[in-house]
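All protein chains of the complex are present and in place, except for one that has been dropped.
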Amino acid sequence: MGEEQYDEEQSTEVQKKFLFVFKRAPHGTIYPYEGLEVILIMAAYDQVISAVFTDDGVYCLKKGQETAAIGVKEFSITFKVLEQYGVEHLYVDKEALSARGMTEADLVTGVEVVDKETIANVIREQDVVLPF
Amino acid sequence: MGEEQYDEEQSTEVQKKFLFVFKRAPHGTIYPYEGLEVILIMAAYDQVISAVFTDDGVYCLKKGQETAAIGVKEFSITFKVLEQYGVEHLYVDKEALSARGMTEADLVTGVEVVDKETIANVIREQDVVLPF
Amino acid sequence: MKFGILIMDGPYQHQASDSAYHFANAAVAKGHEIAGIFFYNDGVNNTTSLMTPPQDDRHISKRWSDFVQKNGIDAIVCIAAAKRRGITDANLIKGARISGLGQLTELGIKADRLVTFGD
Amino acid sequence: MKFGILIMDGPYQHQASDSAYHFANAAVAKGHEIAGIFFYNDGVNNTTSLMTPPQDDRHISKRWSDFVQKNGIDAIVCIAAAKRRGITDANLIKGARISGLGQLTELGIKADRLVTFGD
Amino acid sequence: MLFTVNKSPFTAGNLKSCLRYVTKESPILLYEDGVYGAMAGTALEPEMKETLKTNRVYALREDLKARGVANTIEGIQLVDYAGFVDLVAEHNICPWI
Partner (left out) sequence: MLFTVNKSPFTAGNLKSCLRYVTKESPILLYEDGVYGAMAGTALEPEMKETLKTNRVYALREDLKARGVANTIEGIQLVDYAGFVDLVAEHNICPWI
């Protein structure tokens, strides 16, 4: 990650709630990689940032990814540092995770594994939702 | 259709069985449009050409498509002329069609509505399969 | 109302760019303001001045160029995505500018709605 | 054995181009011949010489250029798809040529296998 | 919150996944290949009718017309691009693409 320079804290008068929805698997498309890039930049702007992982997006957090043989960057480790970047919540859909044979122990970082009703309520509160 | 010039008959010593599999809906992606372009060019080469329509590919043949308001070309009519281009068979998957609430009467041209076993046998006989 | 538009897929391959274009036109026709259009991922391919589609097809990059210039809309092309895909100031449509992801955040803050189009 | 390869999606956005590249390398390493690589749809975007990805990322068009030149492989870029996306002789990677869909048919006839990579 | 779906529900999971999260006050807009979900007489119709009991469902007229979908499920409301803009003006948007 980190092709752009991560700026110092930006000050704006408005504070909004931004939600990043990770729905796609890593490596098959560039979407989740680029979603993470946006979060890292946005973190400098004093906004309220959360992320939801559902559908194949839960695979983004899977432990043990080694991408050398397909020649692309391994970026799951970057999800670990999101808390330091001020991302308030990382929600993972419980059913999406279990349908894929995984539990929280399979994930690279601590998250909140929640039911669909919780995610529905999180979505409802947002000002901006960005799908990746 | 028809950005390229359709050549006069090409002679080659080899004759192969080519199957075009249309699996995607029209207009959402350029795939089926481009598949049709390939068929029109290939028709000049004295090969054995067939086409299978399954999954959302059956929508390619739906009657009544009017694309003016989304500003793209309407190409379903071109499927009507494939027979004149020497395409031997147009197979449509019966279940794919009925799951989508359609029957042969909804299609722009005469086709062979067949079961999955028939399509499986058609696929098995091919030399080259091209997915669109 | 102020709209922001985010486009994540390229021209011709998917309908995303077409949908965004028709949405943006309808928004302007209704008297809304478009605070910015951000081209990201393959979306940056919408902004090459080099495309020469067939005459009977839509010219996607020219259409965007005309639209943003006519309506004074800020059209921002992600620099990292552009570099990966060969979009530079030398082949960029008029009316667009290349900049960073910070601009996307600012658009999200500034606009009342941020609408994403992609595949 | 003679392989033909058809690539229908662009660089970076989907894995298709990467998969095709690794497959092609493995085929050559096994002593097979690659009778041709045909770039179609967004696949033509793999052949722009203008891309400048970050230094720590793969340079997809350079990689294709080096590979086809080193192995004497015919790399064909669909003219109609290229025009829609701004790929011209002026920005085409070395080792590739722009031509028509007839070349894809000929590749399908000539090769023992035609393998398609796309999204 | 307006949910928008642009994929065919017969081959992609987007609509199904979106329906897990919509709350009662959330309208759903089908556009691009998503409009196939609005067609009458399909295997999906019973599920869409269930959804219509609790949620408003819209489908984009331009995309329906482009795809030749003339008969839509009763209760699904058709909007044009201007109506799409109105919906986004009324609601925050959650693009379920």
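Going in written order, the chains are labelled A, B, C, D and E, and every chain counts its residues from 1.
The criterion applied here is as follows: contacts are C-beta pairs under 8 Å (C-beta built on N, C-alpha and C of every residue); 3 or more make two chains touch, one makes a residue touch a chain.
Every value quoted in this text rests on a predicted model; they were computed, and no experiment measured them.
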Option touching the unshown chain, where B:Glu34, B:Asp106 or B:Asp127 are the choices: B:Asp127
Residues belonging to chain E that touch the chain removed from view: 10-14, 17
Residues of chain B (touch criterion as defined above) contacting the omitted chain: 21, 23, 54-55, 95, 116, 119-121, 123-124, 126-129, 131
Footprint left on chain D by the chain that the document does not show: 1, 3, 15-16, 19, 22-23, 25-27, 29-30, 32, 113-119
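Assume only the chains that are shown with their structure count from here on.
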Pair of chains joined by more contacts [C-beta pairs], A-C or A-D: A-C
Remotest chain, chain D as reference, centres from CA atoms: E
Per-chain CA centroid nearest to the all-protein CA mean: C
CA centroid of chain A to CA centroid of chain B, Å: 40
Between chain C and chain B, distance of the C-alpha-averaged centres to the nearest whole Å: 33
Interface hub residues of chain A, defined as touching at least two other chains: 3, 30, 128, 131
Shared interface positions of chain D, touching two or more other chains: 12-13, 41, 54, 57, 80
Touching chain combinations (by label order): A-C, A-D, A-E, B-C, B-D, B-E, C-D, C-E
